[in-house]
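In what follows, a single structure is set out as structure tokens and then discussed.
For this view, one protein chain was removed and the others were kept in their places.
Letters A, B and C mark the chains in the order given here, with residues in each chain numbered from 1 onward.
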Amino acid sequence: MDHFPNFPFRYSSGFGRFAVMVSVAIIGASGYSGEELCRILAGHPEVKIAAVTSRQHAGKPVTEILPRLARHPAVADLLFSESTATAALDSGAEFFFLALPHGLAAEFARPLVEAGKRVVDLSADFRLRDAAVYREFYGQDHEAPELLAEAVFGLPEIHREEVVSARLVASAGCYPTGILLLLVPLLRAGLLDAESIAVSSVSGVSGAGRKAETAYIYSECNESLRAYGLPKHRHLSEIEQELGLAAGKPVTITFVPHLAPMTRGIHTTVLARPAGDPAALAECLESSYAREPFVRFSQALPDTKHVTGTNFCDLAVRTDPRTGRVILLSALDNLVKGASGQAVQNFNLMAGLSETSGLL
Amino acid sequence: MDHFPNFPFRYSSGFGRFAVMVSVAIIGASGYSGEELCRILAGHPEVKIAAVTSRQHAGKPVTEILPRLARHPAVADLLFSESTATAALDSGAEFFFLALPHGLAAEFARPLVEAGKRVVDLSADFRLRDAAVYREFYGQDHEAPELLAEAVFGLPEIHREEVVSARLVASAGCYPTGILLLLVPLLRAGLLDAESIAVSSVSGVSGAGRKAETAYIYSECNESLRAYGLPKHRHLSEIEQELGLAAGKPVTITFVPHLAPMTRGIHTTVLARPAGDPAALAECLESSYAREPFVRFSQALPDTKHVTGTNFCDLAVRTDPRTGRVILLSALDNLVKGASGQAVQNFNLMAGLSETSGLL
Amino acid sequence: MDHFPNFPFRYSSGFGRFAVMVSVAIIGASGYSGEELCRILAGHPEVKIAAVTSRQHAGKPVTEILPRLARHPAVADLLFSESTATAALDSGAEFFFLALPHGLAAEFARPLVEAGKRVVDLSADFRLRDAAVYREFYGQDHEAPELLAEAVFGLPEIHREEVVSARLVASAGCYPTGILLLLVPLLRAGLLDAESIAVSSVSGVSGAGRKAETAYIYSECNESLRAYGLPKHRHLSEIEQELGLAAGKPVTITFVPHLAPMTRGIHTTVLARPAGDPAALAECLESSYAREPFVRFSQALPDTKHVTGTNFCDLAVRTDPRTGRVILLSALDNLVKGASGQAVQNFNLMAGLSETSGLL
Partner (left out) sequence: MDHFPNFPFRYSSGFGRFAVMVSVAIIGASGYSGEELCRILAGHPEVKIAAVTSRQHAGKPVTEILPRLARHPAVADLLFSESTATAALDSGAEFFFLALPHGLAAEFARPLVEAGKRVVDLSADFRLRDAAVYREFYGQDHEAPELLAEAVFGLPEIHREEVVSARLVASAGCYPTGILLLLVPLLRAGLLDAESIAVSSVSGVSGAGRKAETAYIYSECNESLRAYGLPKHRHLSEIEQELGLAAGKPVTITFVPHLAPMTRGIHTTVLARPAGDPAALAECLESSYAREPFVRFSQALPDTKHVTGTNFCDLAVRTDPRTGRVILLSALDNLVKGASGQAVQNFNLMAGLSETSGLL
């Protein structure tokens, strides 16, 4: 904790607890992941929210735009600040959460890192190691390519050590988290035929963000199940990067995302062929996650309703002796373990707090 | 039409149309597919509903239990009959729709067929050609194995000729219809590697029937996406039977069904490897269904909301050049093209009516 | 039928039915009520759709924008026309359905009526008899005030005689239909204290139209119940006009509309004090609607799920002896009996067809 010598203290409710408070800023809080960050950090016992920015709502009370949070002591008196790096730095925060569109996040990250601050970015901007892949999948040049080398892919269960000391963490996104938590341990252990991997995921509509598009209005999404984004979804780039690192060789997969009539939740079903004894897969996942606070491998099939509002990712495996395939399944809340909870988990590690602080 | 010489006539609304009316009975109408049969047949311009049976509701007005149908002239005065084959035969109907649990359907079918009636069974009882496979997947002996040889698998797009002249049609079910309409033409044409087929489907909750089980109450299904029935769902038996017939050799597939928070609709995503040029797949599906009234192959990705309440099944195909796989997609309403609409389509063929009568 | 001497004939499916076909045009078909009109009219046995217009989609195939309707013979080959009165008249249609925003509808209606055509307007433009009230509630001058005197308020159960011979019918809207069907017979019979009427309604989200506004995206509407538009909803103007006509004196009511997470359906609960014996209310409603094809008064409490997709409006009444109030309840589908089904019911009357044609 020697990075952060001058924290204020606050008196918590209850029996005389004093806690060192870490000062944070949330950049871009009018979307769903920004709002969810506000919700989680407002209840975090070791965090002081120094600033919340919004281009659209600067000057307004935070609770006017996010009425769920009205009366929360941690945000009750906050106004939205201008969404500029300078204004954000003026808040005196030590940690900065970026809940911005890709491209814009990279623009903000540079001055913050240069000012010696530590950044958790929820966008895709720093997840890829290779600026050329970024250009291929996002159709634009990277705004801060010099930071790619040091940015850490923020999936704590896979990269915890690097997260702890990182200046810039690219918090892992929703589909990748549910897929990578299933596959990385198995590929590292050589238990899967890497060429056999086919992924089908179903997401709730909040994954599309708070966008006023006809495709996402209630009457278009209710009683509707549809695939989209075929065949080359943007998230494939970061998924395959991390799978390749785990396998020690390039991995290419098929990924079919779908939209379901629910607000939150992502369910992922992976079909693959085992390399060797299929029974080894369950053992590998069991032992990989036995001590993880937020990954629950169990006998029960995952159900998104058991993880919504939580930072958990539930996993299970089934074998299909008739075809020799294995069926790997996961469920998580796209706005929590798939976005803002994961960001706070990364932050907890960076700040030397308990990894679960504010998240249980 | 010489089977049915003595039809009554009725005067339709409008400009002097006289139509020969076919007399039908619906056996078991208190479940969702039975209710949907009532709805469709009540609006069918060439059908007279002679009887509707229900073990549970015998003696009550049909519209008391199915209030959606109140004031429909076709059912307004009907009472539920006892659910026995004898009572059903007394109605004088020529065609019998069985909307009963498996096992019970076979018990009813035998006396009706023996009495010279024609039967459309919505259950799984007559879909399998082999009583041993029935026992393997349903855990019980078949109640009328002598009828399996003549029963026709009631998927008109695949077996239209046999349906026309059948006495007993086993109307194809919800998951199988969405899967077989995608795969049968491609396997017949040798365009797929049959060993590569992996299927992921998502169904609305009405697929579970009108059952008072905790797993299906609203608060358990809303905001919930989950897989179930792994790895050997009962419907695999009929799916693989029909795929094997199409491929000319046994076919074994992986099938992962899921439940989504919607009432109706099944979306199916098939991943497979093409045998040869992937472009041939779209051509094959396009030409196979160009003249089919209820199968729509198009460039747009299928969406269950475009088929709910209709007898259509929408299809699409995408290729994934990165992995060499093809992605095949379909959507249908599990209670219409996946159950009662399909049954009426089969009936229309059997009765010599226009195939689309009552269904557009 | 002497108004329409030169109808084409078409051969319907089935047994030799020839029907005179009425030629119609749908002006503005890209919203929900326009789409629903297409759906209903495509299945109407006595209608030929001569044109469908859309400012936004002119030149495109109808089924590209409305994929639910693909393969429907009645619209399979139609392209959207320009949305002008001239283009609409060129179609040769005799009847014109206007599914346009208020203000615009009045602009279209004038040239059509002047050309001798008959018009069913789904907007609010011709529902009010008084242009001043229109200005008060809609904040703009009326575009065709000279037509207000002859326009008929298109609620067939209340104004059937006038509808039959009208040139211009202002088809009644969603909230008003559910409220007026409950209250008009009771006020006509003097059975209610007109000053005691308080109405609370709950609507599905399709009532807000196909609008790309953040307030109506899925994640904002799901798991959300909220009131809106208080205290002076626009529809109050037409509701109170019709209540006043029924009561023979001005009637002012409180009306609280709410939005619920469902696509279709409006449920209305009216609380009021009876004038005299409360038992007379049930008798009055029972006898008023005993022969109506689309209004079902029954002992069961109305449920929107029993009317969605249908042109029915379900009614019930309960007395509350503890307070002396009566509770009046109704349910209908806002897009059918509350919009497009009602429009077709009006059209059927105007065209001399069976009132239920295409609607059962």
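Here is the rule we go by: a residue touches a chain if its C-beta (ideal position, glycine included) is under 8 Å from a C-beta of that chain, and two chains touch if they have at least 3 such contacts.
None of these values were measured; they are calculated from a predicted model.
> Just one of C:Leu89, C:Leu104, C:Val133 or C:Val256 touches the chain that is missing; which is it?
Candidates C:Leu89, C:Leu104, C:Val133 or C:Val256; residue touching the omitted chain: C:Val256.
> Of the listed residues C:Val62, C:Leu148 or C:Val202, which contacts the missing chain in the full complex?
C:Val202
> For the chain not shown, which residue from B:Ala115, B:Ala132 or B:Ile217 touches it across the whole complex?
That would be B:Ile217, which touches the missing chain.
> For review purposes, identify every residue of chain A that touches the missing chain, sorted by number.
Against the left-out chain, chain A lists 12-20, 42-43, 45-46, 67-68, 70-73, 223, 293-294, 296, 298, 300, 303, 305-307, 309-310, 312, 314, 353-354, 356-357, 360.
> Contacts of chain C with the missing chain: which residues?
Missing-chain contacts on chain C: residues 198, 200, 202, 204, 220, 222-228, 230-232, 252-254, 256, 258, 260-265, 267, 269, 271, 301-305, 308, 318-323, 325, 327, 329, 331.
> Can you name the residues of chain B that touch the chain not displayed here?
32, 204-206, 210-214, 216-223, 261-263
Just so we're on the same page, only the chains that are shown with their structure count from here on.
> So the centre of each chain is just the mean of its C-alpha atoms; given that, what is the distance between chain A and chain C in Å?
Taking the mean C-alpha position of each chain, the two centres sit 47 Å apart.
> Among the residues of chain C, pick out those that touch two or more other chains and give their numbers.
Expected reply: 223.
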